[in-house]
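Here's the structure we're looking at; comments come further down.
Note that this complex is displayed minus one protein chain, with the remaining chains in position.
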């Protein structure tokens, strides 16, 4: 199970194209060999009320988090984190070239003991 | 203080019935004896833009988190986690029997030192 979450300010709605980012992210994550594609979940949170820095400029921001199952070694986690953030930077590069846009990213692990799942999507992929 | 958060994809809006899930969850949590009912907070986040797996099926997902005050032992935390996830599975069982639906859950603890509260709801329950 791996959870990708992207917060974005409402003023980049026309350019953010989150469906494409999520499609690209799932392909990238599946290609790492670390995650079965069936366990990937992404979601966006559009932010209506927000502030960046001094609030004085025409700012925007995108903050992404990736929360993955516990137990992969640090090198693997770093490889995943760097690949995902590289994708995010590429996805927003054109937009960032023409406006003030802050991108940030954090990878964390799910709790090793207290994380559960129950679904019928893996079956579809197994069959 | 205990925080229950449920993310759900917009395509199950008609069936999710979060108000009932939250009512059942608060009753269950109060009945554990671990949490005073006055300290329970639940909220849903409806997801408009999201992706599951390869995006090729009529998928849906529900991801729930429970963040509780620090300091209960592991057995207590596990008991709470399992009871809550059993409730979630029961709540969505009928829906999951007829569509591709992924349920997931994580329990974590609030920071032991840097978590504060200030409210006038406990007073109502004390009086």
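In this document, chain identifiers A and B correspond to the written order of the chains, with residue numbering beginning at 1 in each.
Just so we're on the same page, a residue touches a chain if its C-beta (ideal position, glycine included) is under 8 Å from a C-beta of that chain, and two chains touch if they have at least 3 such contacts.
Just so we're clear, the structure is a prediction, and the values are computed from it rather than from any experiment.
Engineer: Where the complex has a chain not shown, which of B:12, B:28 or B:44 is the residue touching it?
Structural biologist: Going through B:12, B:28 or B:44 one by one, B:44 is the residue touching the chain not shown.
Engineer: Looking at B:56, B:94 or B:114, which makes contact with the chain not pictured?
Structural biologist: Answer from the full complex: B:114 touches the omitted chain.
Engineer: Touching residues of chain A against the unshown chain: what are they?
Structural biologist: 7, 9, 45, 47-55, 57, 59, 61, 63, 74, 77-78, 81-82, 85, 89, 96, 100-108
Engineer: Residues on chain B that touch the omitted chain in the whole complex?
Structural biologist: 1, 3, 18-19, 22-23, 26, 37-46, 110-111, 113-121, 124-125
Going forward, only the chains that are shown with their structure count from here on.
Engineer: Just the number, please: Cα centre separation of chain A and chain B in whole Å.
Structural biologist: From the centre of chain A to the centre of chain B is 22 Å.
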